[in-house]
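One structure follows; several queries about it will come next.
Note that one protein chain is taken out, while the other chains of the complex remain in position.
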Amino acid sequence: MTMMKEAPTVTAVSDAIVCRDVHKWYGDFEALKGVDLTVKTGEAIVIIGPSGSGKSTFIRCMNRLEEHQEGRIIIDGIELTHDLRNITEIRREVGMVFQQFNLFPHLTVLENITLAPINVRKWTRDRAEELAMKWLTRVGIPEQADKYPGQLSGGQQQRVAIARCLTMQPKILLFDEPTSALDPEMIKEVLDVMRDLAHEGYTIVAVTHEMGFAREVADRIIFMDGGQIVEVNTPEEFYNNPKHERTKLFLSQILNH
Amino acid sequence: MATISSNKPVQKRWTLSKRFNWNYFLLDNVTGSRALLIWVSFLALLTIGVTIGQLIAAPVRTSIILAVWAILVLGVVVGELFTAHNVVTRWLKENMLNNVSNTLVTLLLAVLIGLVGSGLWNWGIANATFSPELTHPDVRTRDGASWGVLWGARKLLLTGLLGPEHTWRVLLTTGMVLLLWASSFISSRPSLKETLAPLARVTNILWIISPFAAYIFLAGLEYDPEGPFIRMGALLGGTAVLIALMGIFWLFRVIKLTPVSIAMWVLIWPIAYIIWRLIAQTGIFTPINVDDWGGLLLTVIFAIFVNILSLPIGILLALGRRAEVTGIPSWIIWPIAVVSFAYFFLNSTPELWETSRNNIERVFSLWPFLILIVAYYFHKSFQGNFVKAFSILFIEIIRGVPLITLLFMAIVMAPFFLPEGSTGIKSFWAVIVGYTIFSSAYMAELVRGGLQAIPNGQYEASDALGLNTLQKYRFIVLPQALRILIPPLAGSVIATFKSSSLVALVGMIDLVGITRGIIANENWLGLRTELYVFMFLLYFFVSSIVSAYSRRLEERAGLGVR
Partner (left out) sequence: MAQTTTDPPPPQSSRGISSLLSYIFDIRFLGVIGQIAIIALLVFGAVTLSGNFRQNIDKLGEAQFRCIDGRVSYRCAFDFMDNEAGFDISDTPLNYENTDSFWWAAFNGLVNTFRVGLLSLVAMTILGTVMGIARMSDNWLVSRLALAYIEIIRNTPILIQLLLIYFSVILALPDITEAIQPFGLPIFLSNRGLSMPWPQLMSSAPIWFAFVVLAVIQFQVTNIYLSRQEERTGKPSNRFMWGLVGFIIISGLGWFVAGSIADNEGVLIAKSSRIGEVDDFERVMLQRAQINHISELENLSEEELAAVTIQICALRQSASEPNLTNKLRQQGIPFDVSRVGSPENAQGRLVDGRCEMFVGPKTILASQQATLEDPSSFLIFPLDETPVVFSYPRFEGFNVLGGWNMTGEFFALFLGLTIFYAGGLAEVVRAGILSVSKGQTEAARALGLSEGQRLNLIVLPQALRVIIPPLISTYLSLMKDTSLGVAVAFPEIYIISQTLMNQSGRALQIMILLMLVYLSISLFFSVILNWYNDQITLVER
């Protein structure tokens, strides 16, 4: 049964992310049971699924926050192996935004953003700060640069986290439920930023429950359940004409409440 | 309904009813339950007994206490009966004379405080003498303290056996530290922070230099006028070490290489070395035998030395204990274990077994099995993670042994580990080593607590940004952990300061140790209690001040974190 029909011949390099038969165990529990996925450069992917379906684990395998035990993951043409150089290289090119923001509370907003560019990319402080301010302006909070994260609202913190991630000039962005810890009125300001980024052509893989966002922004929607990809589809098809029973059940549960 | 109300907590029914009722009063205070009755009777008997005893022993004092107590009780009773409390009686009713048993306890404690307090007052102040002239056994007072010993023996108490010609060097060191501290204190005032920023920077640099300066002041420098002014080996060796360090740091991307920083790394040792030799050449700071340090000086040096040394070792041990590096795989462990087992089992065991004199020795001759057991547990419990296994073993063994045993061992065993022909080790250094080992094991556990308090997200965010392990700990983890650790670290500083008194038990002449010498002097014969009380108060005040200061520091450091 084939689900994807587009793009038969894609060279390896223009695939931003290639996952083949990825397995991951926590002790005896198999969290990922052979996941296959190819994300093209510039594509925006949204992964949805019930909790415990392995979607977070999957996205965290992509920059080695979790180690996959079987299968292959190739990011931007670099294979994710135990090779330290590859891991460093991939993490440099892949930015990640977390559910809990994970800003460094002892550093100011500006220090949070410039820490990695200065120490990992080896930029000068001026250059890093210049770019940091540019991104802070883009996400709409340049005036907060000298505050500490604890002094910001949740939505502002998440926008700082996005700016921190983007100042590293990554090629791929991973969003791990970026709006789940936010109050409803702050979700929109974060989603707006994400939407802009998608339109600018960043390769995006996002785990989210925001159906509106998924429908509007995603090139493809991936539905995961029980550690497997159940369905891959375009947003229209996914919402209007889901193929799989489990997808239908899931959609009916989250849409009718 | 009835059962519920009977189970309700006992309330002060007679106060709620606004009118005094003997039945309720007795029920609440005396006869409410069998246990209460027994307790109140016991308390009453005890209080009456003690009070009568004290009335006979010290009639005036006890009568006054009794009278004051009676007036207060009367005031509360009147206020209660006529529901006309004033501020004083209300406070008393709520805090001291709440009920019969509390009223009795108050009297009992007041009488006892009177007893102890008057005893201390008479001994320590009323009957005490304060002149250093009056400490000789022939002239001293019999029923009070002879505080004169503190002034008379001040030199011994402060610096021990240090020659008087060196006193100025101790004063110089103290002055330096106080000056630096004052400078830090002033330049960190919020109102002056901006204007005094250069001062703060200079102070910080001086703080880094200060330990070396303090060492030069207090221990002095050797200088052999016959020898060469500069030893090329020392000069180049030190430089090479620093260049190697620079290389490692650069490799792990902790520092960046610019012409200025390279020059700094390369030149700092030669400059320091030449300054050192120049100072030594002047001959101002002649060497002092470290074992001559004594009294308060030694106590303070111990506390500072050990705290400064044990923090980095403690951090390393804590990191080691939490390290999740890939373990040495079983296909390396087992062959080594089995081969060495076989070797020793074939070569050592038969001979040992043959010559064994009893069954215990026979068991010991089977020691090669220990290799297999260790290998098994190393693989099973630690997954071959040697760093973790070593850290845990080190920490737990050290924490399982009393401090004085370690200190004693350091003094007794240190000579065994020195190369042949060396002149022996100074007790001071042996004790410092033993003490630091002990302290760093405890420090490691503190730091581990701090590291555990840091959310996993911080590690993940650092990883996701591509920081390497060294950068992750240097920029993200340790700054936060150390901030969390300020109160426990202050506690540990106090604990080290307090337990440094134990070095007296292994023969060091610190504050406590010097007492033995002082009371052996015929002028101050047997004046232990005065000295011990003085030290008791000294330790108490210093510890209290440090913990108060740490609370302030914590508030200030907490600003950035919420």
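Think of it as A and B in the order they're written, each chain with its own count starting at 1.
Criterion: contacts are C-beta pairs under 8 Å (C-beta built on N, C-alpha and C of every residue); 3 or more make two chains touch, one makes a residue touch a chain.
Note that the structure is predicted; figures quoted are calculated from it, not measured.
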| item | value |
| --- | --- |
| Contacting the left-out chain in the complete assembly, out of A:87, A:145 or A:186 | A:87 |
| Identified contact with the non-displayed chain, of B:109, B:197 or B:363 | B:109 |
| For chain B, the residues touching the chain missing from this view | 3-4, 7-10, 49, 94-96, 98, 102, 105-106, 109-110, 113, 325-329, 332, 352, 355, 361, 364, 385-387, 390, 396-397, 399-402, 404-405, 408-409, 412-413, 415-420, 494, 498-499, 501-502, 504-505, 512, 528-529, 532-533, 535-536, 539-540, 543-544, 547 |
| Hidden partner interface residues of chain A, rising order | 1-5, 7-8, 10, 12, 15, 18, 20, 36, 38, 72, 74, 77, 79, 81-85, 87, 228-229, 232 |
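Just so it is clear, only the chains that are shown with their structure count from here on.
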| item | value |
| --- | --- |
| Interchain centroid distance [CA atoms averaged], chain A/chain B, Å | 48 |
| In the complex, chain A residues that touch chain B | 63-65, 88, 91-92, 94-96, 98, 100-108, 115-116, 119-120, 122, 148, 150-151, 164-165, 168 |
| Touching residues (chain side chain B, partner chain A) in the complex | 253, 256, 455, 457-458, 460-461, 463-468, 471, 475-476, 479-480, 483, 559-562 |
